[in-house]
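Sending over a structure as structure tokens; questions will come in a sec.
Only one protein chain is missing from this complex, and each of the others stays in its spot.
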Amino acid sequence: MFHWLEQRPFFFAVGVFLVIAFAGLIEIVPDFAQASRPIAGKQPYTLLQLAGRHVYIKDSCNACHSQLIRPFKSETDRYGPYSVSGEYAYDRPFLWGSKRTGPDLHRVGEYRTTDWHENHMWEPTSVVPGSIMPAYKHMFTQNADLETAYAEALTVKKVFNVPYDKPGFTKLGSWEEAKKQALEDAKKIAAEMKNQDVKDAVARGEIPEIVALIAYLNGLH
Amino acid sequence: MQNAALEYDYTVAKWFTYLAIIFGIVGMVIGTYIAFELAFPGLNEVFGQYGTFSRLRPLHTNVVAFGFTLSGIFATFYYVGQRTLKVSIAESKFVHGVAKLHFWLYFLLAALMVVSELMGITTSKEYAEMEWPLDVMTVVVWVLWGMAMFGLIGMRREKTLYISMWYYIATFLGVAMLYLFNNMEVPTYLVTGMGKWYHSVSMYAGTNDALVQWWYGHNAVAFVFTVPIIAMIYYYLPKESGQPVFSYKLSLLSFWGLMFVYLWAGSHHLIYSTVPDWMQTMGSIFSVVLILPSWGSAINMLLTMKGEWNQLKESPLIKFMVLASTFYMLSTLEGPIQSIKSVNALAHFTDWIPGHVHDGTLGWVAFMIIAGTLHMAPRFYKREIYSKKLMEMQFWIQTTGIVLYFSSMWIAGITQGMMWRAVDQYGNLAYSFIDTVTVLHPYYTIRAIGGTLFVTGLLMWAYNFYKTMTSDKVLDKEPAFASPMGA
Partner (left out) sequence: MEAIREWQAYAYFFLTVFLVVMLYGYILHLYRAEKKGTRDYEKYGKLALDDELTDAPVELNEARENEKNENKEQS
């Protein structure tokens, strides 16, 4: 039977395809609807947070930090309540990571402050002696890309029905409204920071990457 | 025209071999550099934002997986494909043209991939970091490969496809399916007309995204690091040793067994995550079942050498291949062990995982590609391999490198996993996270040294290959089995 296939490349290819596609069909498809439901009260990211998420992705923070707390006492003691599926409903892409060279960040917003992040991103060993994390000084001078973040938010609103602007959910609005709101959020964060260049930039109406990133990290609960 | 002796045409195979050597060195130099960064964090600042561990880590994985390994796969395919089908690619101008186009587009794609990842343009999904324009290009490259493959098969003289061809076909189909589904994304510029034109957002969210990603991620390992490498060993080991494969029947069974089982195992990356329990359990069980077909192939290879073990002593090429299949057995045993739920609870997120990956990729994948290219060199250039001694040295240096790598990562991973869960007499966590980082410094250093040794071996490989090309020891005809080597 298989020998017959080896002499007929077309049917051979069909056979291989059926055998390998089988697993995906059974494993993945049926749970899709179930797993995409958000938990009650879960809010989509604000524009500033989303821009911060892009910074997180750009510098591959997920190469060393997970965002997935497993249901063990040693993990819940260290990082907080274990993660549940519905918390990730608005995460595109997911950022669970696969390696903890540094600690988990899924609930980092619960126990770190703007001030801590500022010091840590500028010089990690200043707050965590012995840290092997690189310094990310360039985030203090480069600006976050708010427009792309807005494009993404609008896309998921239109294409995937993410509940932006629905009653009781995060407001997105038009590009002008969204930009204004993001700048206001950024000002609140800059007020708690001490880096003068960052403060000046925000006062000028710019949003340095670090501000967006901190907004994102503070929003991780 | 008919009477001019027909010969195999190795043009495209040669080109891909050069790329494999270049990307191998580039990818592993980056890898070694970031290994040193973990041991000596000051190195992160040398190249500004372009040199941090986090920016370079995806670049390392992509260059070795999709630069080095894929080049090696394509190079060997354009060689093994012609020979086992008994057809010269030059017999059809069209197929030959497609193969050349395949090479150049692939080269361009790989170059763009390197640049875009240095700039931080990434989707963040592991081994699928490229943004949508490059994804589209990948599809084109892949289709071209398929056209060349089936074009070659269409004009074959040999009716039966050899074992290696089954595995190449499976690689083609498997990667095509996985890649398409995992990279489903919506380009945001096309929807809104705003922002960066190359940005996209994943079609799946959260847990679903994770599920699809690891269905892909695990199987990308299957169809890039396992299946095509098995294709290589089924050809090069019998050919180099002059021994037909031990059991053709066993190879049939392992092939179909592997095809069926491998895809199920993907969810072992998500044990204790938020995907449904039954799926985690299945991932775990199938990972253990996977030992059977994997070992089927490996044992088949070792038994092919039955009664010919003296060759192991005499030929460094045989050494490379026999050690490769041994490492294959090791990592296909280690993987399932790590998938057992209780072991996974300890091992997941630790350095044991990169340790496991590297004894597969360095010991199995890289060794097979090195052996394949060195076997092809005398056939490419009709010259004997420049130096056997250099090859012997390369073998031992690289083997030492791998051993340093995985032994240090085993210890590091288990230490880290134990410390994360350690509690004092009152049940409080015994260590803060940073304690579990600083304790790893010696192991990170040993790992980086192991990497350095491996890269040294690669340089010897490149040198040996280059000297073979330009050597004056011309052979009057293609060697049948064992490759001739100079002292």
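So that you can tell them apart, the chains are marked A and B in the order they are listed, and the count of residues begins at 1 in each.
Keep this in mind: a residue touches a chain if its C-beta (ideal position, glycine included) is under 8 Å from a C-beta of that chain, and two chains touch if they have at least 3 such contacts.
Worth saying up front: this structure is predicted, and the values here are computed from it rather than measured.
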Hey, which of B:Pro238, B:Gly283, B:Pro316 or B:Pro354 is the one touching the hidden chain? B:Pro238
For the chain that's not shown, point to the residue among B:Ser164, B:Gln416 or B:Asn464 touching it. B:Ser164
Touch with the omitted chain, as defined above, among B:Met155, B:Leu459 or B:Leu475: B:Met155
Pick out which of B:Lys249, B:Lys341, B:Lys382 or B:Lys473 touches the chain that's been left out of the picture. B:Lys249
Give me the chain B residues in contact with the hidden chain, please. 6-8, 83-84, 86-88, 155-160, 162-164, 234-235, 238-239, 242, 244-245, 247-249, 252-253, 256-257, 260, 478, 481
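What we mean here is this: only the chains that are shown with their structure count from here on.
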Inter-centroid spacing, chain B versus chain A (mean Cα positions, whole Å): 29
Residue ranges of chain B in contact with chain A within the complex: 37-38, 41, 44-45, 48-49, 52-55, 57-58, 120-126, 150, 153-154, 159-161, 166, 169-170, 173-174, 177, 181, 186, 188-189, 191-192, 194-196, 199, 201-202, 204-213, 215, 252, 256, 259-260, 262-264, 266-267, 269, 272-276, 279, 282, 345, 348-351, 353-354, 420-423, 428-429, 433-434, 437-438
Where on chain A is chain B touching in the complex? 2-3, 6-7, 9, 12-13, 16-17, 19-24, 27-28, 31-32, 34-36, 57-64, 66, 68, 70-72, 74-75, 77-78, 83-85, 87-103, 128-136, 138, 145, 147-152, 154-156, 158-160, 175
